[in-house]
Each structure stands twice: as C-alpha cells, then as structure tokens.
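Following this message is one structure expressed as structure tokens.
With one protein chain withheld, the remaining protein chains of the complex are depicted in position.
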Amino acid sequence: MSSIILQNIDKAYGKNAPVIENLNLEIKDKSFTVLLGPSGCGKSTILRMIAGLEAQTSGTILFDDEDMTNVPPENRDIAFVFQNYALYPTMTVRGNIEFGLKNRKIPKAEIAARVEEVCSLLDISEYLNRKPQNLSGGQRQRVALARAMVKKPDIFLMDEPLSNLDAKLRNQIRTDLIALHKRLNTTFVYVTHDQVEAMSMATDIVLLNKGKVMQMSSPAEMYKQPRNVFSAKFIGTPAMNVISSGKSNISVPQGCAYVGFRPENVMLEKKNNDDFCISCDVASTEMLGAETVIKALSGDEIIFMRAFTSACRPEGRQNFYVERANLCYFNEQEERIYE
Amino acid sequence: MSTKDLTAVRRGVGIRPKTSARSAINITKKVVTGFLYAIGIIFLLLVFLVPVYWMVLTAVESANQVVQNPPLFWVSAPQWDNFVKAFESIDFWHYTKNSLIVTFSVMILQFITVIPAAYAFARYRFKGKKILFSITLLTMMLPAQLTFLPVYLMFARLKLINNIMTLILPFGASGFGIFMLRQSFMQIPEEILEAARLDKASEFTIIRRIMLPMALPTIAMLALFTFITTWNDYYWPLVMTTTDEVQTLPVGITGLQNIEVGITQHYVMAGNILMILPVVIVFLIAQKQIIKAFTYTGEK
Partner (left out) sequence: MNKTARLKPLQPGMRKAKPYLFILPSMLFFAVFAIYPLIYIIVLSFFDRSIIGDMTFVGFENFIKLFNNPEFGPIMKNTVVYMVIVVLLTTVFSMLVALLLQRPTRLNKIVQQIAFSPYVISTVSVVFVWMWMMDADYGLFNYIIGWFGLGEVNWLTDPNVTIFSIAIVSVWKSLGYNAIIIIAALNAIPKHYYEAAKLDNSSSVKTYFRITLPMISPTVFFLVLINIIGALKNFETIKLMTAGKFDTTTLVYFVYQNAREYFDFGYASSAGVILMVFIAIITLLYFKVLAKKVYYR
C-alpha cells in the first residue's frame, strides 16, 4: 500500500541550472503511472529520486504519509528495473533473483518458494542456472522483472525497461506488464519517452517537459483534452495539427492564438455550415494499410490528415474541414482555452 | 570500360574474362610482398630464437665443446649433469627460497594495499583525491635507481640491511596496480551497483560478490605482472644487500661465473635456464594475459 507524493521538489546538479524546479506530484496507490516526456525532461531523475538513488536538492518525498528523505534506497521497499537490466554478470539467473532475499536474511525455504513462483509466472525456470551473458535480450528483461518482483515490493519503478528490445518483443511484454500490474495490485511507476507505450499501459500519464508537469491525466483524457500545445503535439501519430488561428474562417474565443485538431477529424467535405475550413496543397499520401496519412501544406504550416479508407487519395489543392466540436483552442502562452 | 561493356556485364552474356596488364602488375606486386614477408619472418625468427637455442645448446655442452672453434651447432650427447652442477655449486636452493619468499610476499602485500585503494579511487569522491591519485601515478615513474639511496640509508639506520624485509616492503604498494585496477572498477556499470544496493547488499557484499569477480581478469593480470617483475628483479636485491643471506636468484646466479677457474659458460647457461623456467612456464600458459598486462597503458 503506497501512494507517492512529491512536494516542492527541486533538483540541480552542482551549480548548474536546476533540472527540476518546484515539482508537485501525486502518484496514486495501485496506479500504473507513466512518466512520459522527451529525453532530458527529468523523468528518469524523478524516478531515481523516488528510489532514493539520487537525493532531491530540496522538497519532500512521501510514501503515503511517511517522509522518505533520510531513508536509504535499500530501506524504501521498492524494486527498480533498469534500462540495461543491470543483471549481475557474476551470478547465475537464480543468484540474481535470490540476491536481494538472501541479503534480507529471508529463510531458505521461503526464498526457494518465492523464486519458484516468480520464475513460473515469468516462464524463465529453464534458464535458472545460466549466466545473464548467455541470455537473449527478452530473457534478460524477464530476469530483471523477476528480480524486482521476488522482493514483493510496495512500489515498482521501471526506467525505460523495453527500450533495448525489438518492436515485436516490446509489444508482447507490454501486454504482459499490464497483466502483471493487475495481478500484483501494487503501484507501478514507469518511465518512457515512447507515447505509444504510455498510452497502452498507463492508468495515469504524467507528461513532463523541461522538468515541469505539462499534464497529468488518464490516457484517454490526455488524447482528447490536451491542456496545452506541448501535450497536443506530443501525443498521437501523427500528432495533433496546431495552426495559427489567424487563418480561421470561423470565430474563435477571445485570446485564441492557435487552433488544434486531430488528423483523424479532418474531412474533405463540409458537414455543417460552421465547420472550420482550411485550404491547402496535398504534398504526399502514405498508405499504411488500415489507414492513409495525407500530408498537406498551407503556407508554411504542415497539416496531417488520417483517413480510414484506402480509396481516399486526394491530390492538388483541397479544402480540409473540421467540425467545431473537434477543435481545441490555445492562447498565446500555448495554454488551452475554452469557448 | 565503355557503356557498351557495362550493358554486357549487366546482361551477363558475351563476356570473356581477360587478364589485363593491370592485373599482371597486381600479381607481381603480390609475389614481391609475399617474398619480402617471408624473408622478414625468417629473419625475425632467427633474431629471436637463435639466442634461445644458443643458451640451451651451451647448457648441455661439455667444457671442451664450449670452447670449440668453430662453435658446435649440435651436440649428440647432452651433458645434463651441467644442471646438477649448476644447482650444487652455488647455494641454488637458498636463493630460490629467498626469491619465492620475496615474490609471494610482495604479491600478497600488493593485494592487500592495491584492491581497497583502487576501489576508493574508482568509487568514492573525497577531498584530495586528485592529488593523491597523481602521487600514485608519480610513483610509477620514480626509478628505483634513485630511490634506493635514501631507502638504503634508512634501512641501514634501522639495522635492517640483509633483512628480507628490505626486499619486500619497498614494493608493498603498486601505483601501476592501483591505476590498472581502478580503470577496471570504473568500467563496472553504475546501475549494477545501484541494483545491488537496492537488493540490500552491504558494501562489503558488493565488493566481494560483484566488483571483485568482475575485476578478476585484471587482478590475475596484475598478479602475473608482479610475479614476473619481482622474480626477475636484479637491481634492488643487489643494492640492498651486502651478503648473500637474503639475496635472490638473479643476484645469486651471477656467482656461477666464478665457480671454476676457466670456462664456466655451460654452468652459467644451465643455471639461468633453471632460474627462468618458472617465468617461461607461466608465459607459455598465460602469454595473452601477460602481454596485455605488460603493454597496458590504460586505454580500452
């Protein structure tokens, strides 16, 4: 049982400009929270501070209501899965998994039982006596997970654990992780720069940029209701089209500087009279199987359209229409405003 | 090649390979370089193997054969007795014992001093680290040919001359060893140590279960390096001692020149073969690691 609360966290390395400034965050108990953001946004640093591997410059980290500031990482009841797995090359798979339990002086019989349970769950029983060097990437990944799980921690922390795997394996382990989270019923905190990973696994996404929280919400809300331009442009492939509102044919709210809309909401034909309309030149058409992505230019702005029929092959000058209900408005500060 | 040729090549029809003048030059060049290479290899082998052969050959010759002119290139009846004579005419076992004591004491002492120091330099941040590490590197460059003087006087004042400690203690720490092992410790990924910390491993457990096993190849290299350099050392035992009480093999062996009036070369060679035998055996077993240790410059 653990929720994680970060209060007024600052983090700076030496005398350099701070990486994280005045961060406030609550990670709910039993949630699968994904810290998402471009590289250098401070997401790994936050994870490492939660683990205690790095100390915050100021501020407080609480697990439930307990201050963790002076608790060393090994006493925080967490498990950490590293990006490169960090398996001990000097020990067998079994040695790797048992290591933490042995150091905690847990009775032998219980260690054996727990290792057995975890290994059958993750399907790695047959490699128990091998060294990590002799395992494939996917197998190592599973061993790293097993090593974390066997400790039965309150909190699982994972730092881009899938980034060293190929695309196919990544998809598979993604589904496994969702199942695992349901089964273990504990808090998962997961760091990634991959928005697809975040969208598919998270119950909550914390979107970060330059050490600041841009938006924190469920994946669905993150997609439908971006709170700012950054969030709009980070989520979705292709991302939301955000263009300057000066070209708009319809009235926009007071102070609106940008209009955004998702590529799949673009239509080639007018539906209502007050539809947003923009005329542009089709630059390329990519057939991706189930969908078609059309790239078009309006002045110096690029607009993407997604159509779910392969028959859609517009060419030359076209009018793109978007229903009013599907528009998002942003002000000069790139914050969302509402009608 | 004209465009027409190219089309022909593409179609794969109507091409007959021709040996042009260009490929003829290439073949001559290959023959010449091959010939030069063979000469070079043979010359190198002669340069490096003839002295070895000469040593072994002389070691099994009789006194008469040694002074034969022209010299013999083969002996049909090797005088194995030369080895026995070399062993008996100086106190060979005494020197060997000293060599063994000195070599292994230095190795053990260096393990005790080098491992923790290398660990601290690799894994800790502390005040004065930079200057202390510079001193460590500096000791690698300090020639024993200079430091012997104050050290000799110091031991003399302590009345320790001809005590075996004078051959061991000065090599109790190794700048080279610290430098080499530090590099090895630094190459261990930080995440592995963090993982171990989260696994509640104590610092001692981390060193024993993870760092030392991972640095084992380097430690083995270091042990070989220390073994060979200490076993071979001639200068230090020569300048630190005044009697043969604690002298080691390289110093003791020079006495073979004077065991008889007249020719002693066969005994000298036999004795030297006995002396270098341990190093030769170790080299044959682990030449890769030894070469790596001796040519180590800190580069990856």
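Should a chain be cited, it is by its letter among A and B, assigned in written order, with residues numbered from 1 in that chain.
Just so we're on the same page, a residue touches a chain if its C-beta (ideal position, glycine included) is under 8 Å from a C-beta of that chain, and two chains touch if they have at least 3 such contacts.
Given the structure is predicted, the values throughout are model-derived calculations rather than measurements.
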{"item": "Touching residue (missing chain; options B:35, B:80, B:93 or B:294)", "value": "B:294"}
{"item": "Missing-partner contacts on subunit B, residue numbers", "value": "37, 40-41, 44-45, 47-52, 54-55, 58, 66-71, 112-114, 116-117, 119-121, 124, 126, 129, 132, 135-139, 141-143, 145-154, 156-157, 169-170, 172-173, 175, 178, 228, 231-232, 234-235, 238-239, 250, 253-254, 265, 268-269, 272-273, 275-276, 279-280, 283, 287, 290-291, 294-295, 297-299"}
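Everything that follows uses one rule, which is that only the chains that are shown with their structure count from here on.
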{"item": "Complex interface listing, subunit B residues touching subunit A", "value": "189, 191-192, 194-202, 205, 209-210, 213-214"}
{"item": "Subunit B-facing residues of subunit A, complex", "value": "51, 53, 72-74, 78-80, 82-84, 86-91, 99-100, 103-104, 147, 151"}
